[in-house]
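The structure is given below, and queries will be raised subsequently.
Incomplete set of chains, arranged as in the complex.
Think of it as A, B and C in the order they're written, each chain with its own count starting at 1.
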Amino acid sequence: MPRVVVDVVPKPEILDPQGQAIVRALPRLGVRGVRDVRQGKHFELDVDDDVDADTLHRIAGELLANPVIEDWTVRRL
Amino acid sequence: MSTVRIGVITFPGTLDDIDAARAVRYAGAEPVSLWHADDDLRGVDAVIVPGGFSYGDYLRAGAIAAHQPVLRAVRGAASRGLPVLGICNGFQILCEAGLLPGALVRNAGLHFVCRDQRLRVETSATAWTGRYAAGAEIVVPLKSIEGRYVADSATLAMLEGDGRVVFRYLGVNPNGAVNDIAGIASADGRVVGLMPHPEHAIEVLTGPSSDGLDVFRSAVDAVLGSGGQLLGRRIPSKMW
Amino acid sequence: MTTEQPYRELGLADDEYARIREILGRVPTDAELAMYSVMWSEHCSYKSSKVHLRYFGETTTKAMRRRMLAGIGENAGVVEVGDGWAVTFKIESHNHPSYVEPYQGAATGVGGIVRDIMAMGARPIAVLDSLRFGPADASDTARVLPGVVAGIGGYGNCLGLPNIGGEVYFDPAYAGNPLVNALCVGVLRVSDLHRAHASGAGNKIVLFGARTGRDGIGGVSVLASESFTGEAGRKKLPSVQVGDPFAEKVLIECCLELFTAGLVVGIQDLGGAGLACATSELASAGDGGMRVDLDAVPLRASGMTPAEILCSESQERMCAVVRPSDVDAFMAVCAKWEVTATVIGEVTEGDRLLIRYHGDTVVNAPPRTVAHEGPVYHRPAQRPSTQDALEASTPDVLVRPSTMNGVRATVLRMAASPGLCSRAWVTDQYDRYVRGGTVLAQPSDAGMVRIDETTQRGVAVATDCNARYCALDPYAGTQLALAEAYRNVAVTGATPLAVTNCLNFGAPTDPGVMWQFEQAVLGLADGCAQLGIPVTGGNVSFYNQTGDTAILPTPVVGVLGVIDDVRRRIPTGLGNLGDEVWLLGETRDEFGGSAWAHEVHGHLGGRPPAVDLVREQAIAQVLATAAREALVSAAHDLSDGGLAQALVEACLLSGAGAQIALPEALEPFTALFSESAARVLLGVSRAHAPRVAQLCSVHGVPVTRLGEVHSAPTLDIAPLDSLPLSDLRAAWTATFPTLFGPW
């Protein structure tokens, strides 16, 4: 069965405290060189073959992501 | 004078519906419970979308509830001026459903925050704040983890410009909300959403104050027409 | 004779395995072996504690049983509280899972205890959490504590249950063995009490709630019965369960609708040991046998074996016994709440538990032998030789502040110490308002919720345990835990009614640990008999140790009280200007196991404070009358940190300052930091002072008038220099945010 991945990330202008918290935590792990982190959501969908691109974009844009605050990408594996 | 009937919607995962209903009773109105799967509002005079974790707030707070049949009915009624109040999860749902602009995201501090929060009531010109003097300071509980209000700059300018910011955090900004925004209104002032819980501040026995009761009394006034129609007109002018 | 079965890997001893074969008269099937092994694990069978726990029953008199509708043995104890209301409450541990995966471990701990309360036919109305961690500044504590707190909040908040109290303690003894004990309170009409038993041949067994997956397979037998061995130990642990609080919230509403509609004959929650436990316990407690068809169980994972289906610990599931004629109505209610429900079997004549899968019989056993007639051990108990040395190392040798400035500095230092500082960082992550019935919550001594809006009747609950006292003397220490929880309830004006407990100890195979356990049970039972309140239930958690070092003996005690009118509750903070500040009880030089010895000197030794339950009872009577007649404006119990800490808290909670003069008879240091038990701080208006004084003398409670509430924002304790409340507040509140991050 086809697998579809939808990745959702906060829009650049929206503060991402989770990403910031990770950036702050990294030095404690002794890790250097990570400049920025953004945290978003990752969805893996198992869909029937007849589910078309439009439907996938509706799912992403109307449910999985909130266009007011988030951008998203859809890709078939 | 017939008693005012105020609907309280229950979704799976709604928690503060019993509290909203209690507040409605304390305000002298009759609470009418509405089920998420129904698409008729049983002729109520106003609607409260209460707090809680509808559908566990999975995906995004309010995202799944916003697609329920009852919301369609609420959208229709709101367009005809029905007073609607979204509290906490209810506010998140109204934003997700597009009845109010902007969105509510994870607290800047990442933790769930439960505290007695000072607020300023910025306007009395809404269906839910007529009993307050603009500028009044109140204390009501805040309890949320996705309570940070955000909106793009154009929307913010519009909200501020049209006096649609109804409640603002005072003292501490508990979640990083833009412009300390705790609650906003629709253009006609009939639909109001806020993160703090006025229904938990209706008696000092169980709340930090009774400051929240006038939110519900205001709706009763609005329904009974004391300035009910006025509101629509007064909104745009920035008298505060 | 047949091929060797892996019974040892399942945690069964040779003789236990032999007994299973004897019971069945044959070699057990895999499913039977799995079922017996989880049901005979320490966690489910109480095999090491049973012989001791009996003592609770033996010491519960008829008078003590008067209000008790259900007691030890049921899912949770139930007591009648008046106006036709009954209250059920129970505390349970989820220690090991919370170490492995702090968030999910703690979250599912809350979920589990809430289902226990539902299984009594009650609506859950509040939770408390009693927590113990390693040193506050240890890096693993920084991993475990925030996760545990977020998990308790994440689950409890989503269920809509106000969190009204608990504890947070730190001690090196809990590094690698944090304790997460969750307490749930529920209410029901006396007439609606439900019990977990399957009776009436032909009645259907309905499994409802979440689907069954491979969650925590063997979680109970492994997670709860094998102590860790550092990293290695953590790795070999099976996958933990993940909670779905939304599913549980819906399950609660669904169950309550089923109860109201009278569609439930018997009900049982699924917790540790999953279906294996639920089916065998229901059948064992009933009057017949049971037939279960595993093919009917809705699964989440593919290819699960019967043993896995039986032992799965998937959360948010319940099992009900339903009359055939009610099944359709039952299913309709579940459909309304979108809760999956399936008939998986029925109650049968006879006395066998028969479980079938793919047409084969995979279990054919007498249910009692699985659920109630498991092995019973009389473990050797021996007072450790080290105990004498511990008692001999008294705190008298510890250096005390020699100057008044030193004493003053100690007040600030103690207020800021991890053991005594504000818990707001924790409790502000918990919803204390939801349901609109919370009258008192943290930082009050006890939580209080209104259970009836027309009569204003309410209940108060507190949990306590100073494990340092228990280490010094488990018998006295456990009575002190009981005394403190009892006092915490009493200071709110409520009348203590019943006791629950969570006995957290090391390995029962260690005679020293077993001695501590035995002493704790004796102490608690004797104490309850003296106070006239029954132990209605509890929970035992053994194997809380890393290598062969056990945790401090930690018998957490929960006390439930009732108040006829919550509007008469007594607040904790000092209120009205001009009110007198009184100290009830006597102060002796008692520093064994004290917060001062621990925080300032890292010392543990000597004797714990003296127990005086007669005095505790007298104080409780004074306070109950004072509340009824509205005589006192504030009451706060003295415990960890003594008078100094009680004064600091009483002032900071209300923001009122006070003018205090310490009694001459004692050194200021002793008066301020001794932890003598049976003491309470009162705020009394001048008008009521004579009546309160009379009450105290009637009940033989000594009174010291310390001073009064004044208008200045300072706590002035003569002969110390004045302490600005702003300084005290800064010291008291800064510690947790500094340790665990601001927000």
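Following the convention adopted for this analysis, a contact is a pair of C-beta atoms (placed from the backbone, for glycine too) under 8 Å apart; a residue touches a chain by one contact, two chains touch by 3 or more.
Note that the structure is a prediction, hence the values are computed from the model and not measured.
Composition notes for this entry: the full complex, per chain label, is A x2, B x1, C x1.
Please note the rule applied: only the chains that are shown with their structure count from here on.
Rounded to whole angstrom units, the spacing between the C-alpha centres of subunit B and subunit C is 37. Centres computed as Cα averages put subunit A at a distance of 30 Å from subunit B.
Centre to centre, using the average C-alpha position, subunit A and subunit C are separated by 40 Å. Counting only residues that touch two or more partner chains, subunit B has 107, 109-110.
The touching residues of subunit B, counted against subunit C in their complex, run 12-13, 15-16, 18-19, 22, 52-53, 55-58, 107, 109-115, 141, 143, 145, 197, 199-200, 205-207. Residue ranges on subunit A touching subunit B, taken from their complex, read 10, 13-15, 17-18, 21, 63-64, 66, 68-69.
Every residue of subunit B that touches subunit A in the complex is listed here, in rising order: 59-60, 63-64, 67, 95-96, 101-103, 105-110, 150-152, 176.
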